[in-house]
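Every protein chain except one is present and positioned as in the full complex.
Our next item is chain A:
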Amino acid sequence: MLQTSQTASRRHAVVSETRHLLFTVTPGAAWIIVFLVLPSVYLMAVAFMTNGPYGLPQLPLSLNSFEQLAGVGFLGWSPGNLYTLLRSLWQTIVATGLVVLVAYPIAYYITTCRARWRPIMLLLVVVPSWTNQVIRTFGWMNLLAPGTPLSNLAEILGLISPNMGLYPSNFAVTLGLVYNFLPFMVLPLYAAFEKLDTAQVEAAQDLYAKPVRAFWNAVFPQTLPGLLAGVVLVAIPAFGMYVIPELLGGGKAMMLGNLVATQFSGGSNWPLGAAGAILMLIATFIGLFAMRRIGKRLGGGEEVVI
């Protein structure tokens, strides 16, 4: 009798645990399936279909879109798409590098401020990103257009040809990317600096390290997890950026995101667009994987990136 009731209560516990699990996991799982897995499957399927009238995908399945992406068309091979890919990579690397160079001193400076000023300074870094990205990018267009003070200054300094303006150009795209992604680097770096015990810097100096060596040997390695997290947060969205190259590049500085977007709108070639999106995904995964490897090597075997 006793044993039966024990078994019953145990069964009851198992049932309630299962129900509990179901309640907690279902919403997240449903979200992922509906908004990530299904669209990804659909995208895959579209990429392997043939381009039909009005750019809509149709059967039979083929590798046409990937051939087109690689630059093979009616007129033989053209390097246009390859250039776009390389330009995307280059813009991402340059912009991320510049973001690091600008954000590192800012993050350090904020940690040296008095405790009550720090949240305000962080807020100042973040607040611009509360405005719509398109509006801010239009702002840059106005600042960099031909005839504006900045463009005139660049002209006087001989940096650009007369009447060309700083916008539209690759430079404007880079500037826009750096401006846009700065907060994503400052915040993780700030968190890394905040955790740093200043006594360690003193310990390094006490142990015969000159100031520069104290920085590279005691400070920098400890901010590396924050730095790498920031690189991931900046580089991945920058690589797929659409708005900034569209507006500030003036059609001359197309990135992969623009190529994909065009195929789904004006260009009207959904399979090609899907293939481009898959290429972006693959490139992103390769980048992430590389960052993890680097992070692991530099972080002394510890997982420092995602």
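A few remarks follow.
Definition applied: a residue touches a chain if its C-beta (ideal position, glycine included) is under 8 Å from a C-beta of that chain, and two chains touch if they have at least 3 such contacts; residues count from 1.
One rule holds for everything that comes next: contacts and distances are computed from a predicted model.
Hidden from the displayed complex is a chain whose UniProt protein name, among "3-isopropylmalate dehydratase large subunit", "Dihydroxyacetone kinase subunit L", "4Fe-4S dicluster domain-containing protein" or "ABC transporter ATP-binding protein", is "ABC transporter ATP-binding protein". Here the missing chain is touched by one residue of A:205, A:268 or A:284, and it is A:205.
Not every partner is drawn; the one left out touches chain A at residues 197, 199-200, 202-211, 213-214, 217-218, 221-222, 224, 299-300.
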